[in-house]
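Handing you this structure, nothing more for now.
Every protein chain of the complex appears in place save one, which is left out.
For chain A:
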Amino acid sequence: TGEAEAARAAMGGSASLLPRELLREYQELTFLSKQEILLAYKRFSELLPKEERENACSARVPKSQILTLPELRANPFQHQICRVFSTSDNGDHSMSFEDFLDMLSVFSDSATSDVKSHYAFRIFDFDDDGTLDRKDLEKLVNCLTGQGEESRLSNAEMEQLIQNILEESDIDKDGTINLSEFQHVVSRSPDFARYSVLQ
């Protein structure tokens, strides 16, 4: 009961609360702490219309709602992130609460770099074929350089860039980057630890 009360207090006295067993289960299955899970629950229910807030655990939030979160709003990979973490069967990329927790867990500080690089690979893999080929890399560069016409790289620059990337990272020289090559490159990067969101 102590924990149920804590859960209730965390949500500011709202009627819906997370069952204790579920809370414990989530703690074990993800990298998140109890407060983070409760905070996530609160934010998830805010995305739902009022009627559905009672059954937040089993409701699904449409993609358009998810993209209103401030952290995802300005993110160039927002669509990819929704696609990767969503477990919906009908391809509308809607997310349930567990999908949401999954996403937060991967982006949290405590997630290991293996997990992060695995998911980062899936996010960058636009055509979902298990490797990063030229088209994926081109789309990736275009995402990173923003939407404006002036800020895009010219064709020659793009060619040069992708050529260099493949030279650096493609160890078996098959023209694509697979998961292990990607993990090898990224694990040596000094910046990789900054893959966290929703503080």
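The working rule: a contact is a pair of C-beta atoms (placed from the backbone, for glycine too) under 8 Å apart; a residue touches a chain by one contact, two chains touch by 3 or more; residues count from 1.
Please note the rule applied: contacts and distances are computed from a predicted model.
When the unshown chain is looked up in UniProt, the name that turns up among "Transmembrane channel-like protein", "pyruvate dehydrogenase (acetyl-transferring)", "COMM domain-containing protein 3" or "Electron transfer flavoprotein-ubiquinone oxidoreductase" is "Transmembrane channel-like protein". From the set A:26, A:44 or A:107, the residue in touch with the chain omitted from the display is A:107, counting the whole complex.
Which of A:22, A:141 or A:179 touches the hidden chain is settled by the complete complex: it is A:141. Across A:22, A:57 or A:153, the single residue that touches the chain missing here is A:153.
Within the entire complex, the positions of chain A that touch the omitted partner chain are 27-28, 33, 70-71, 73-77, 107, 109, 120, 124, 137, 140-141, 144-148, 151-153, 157, 160-161, 164-165, 168-169, 171, 182, 184-186, 188-192, 194-197, 199.
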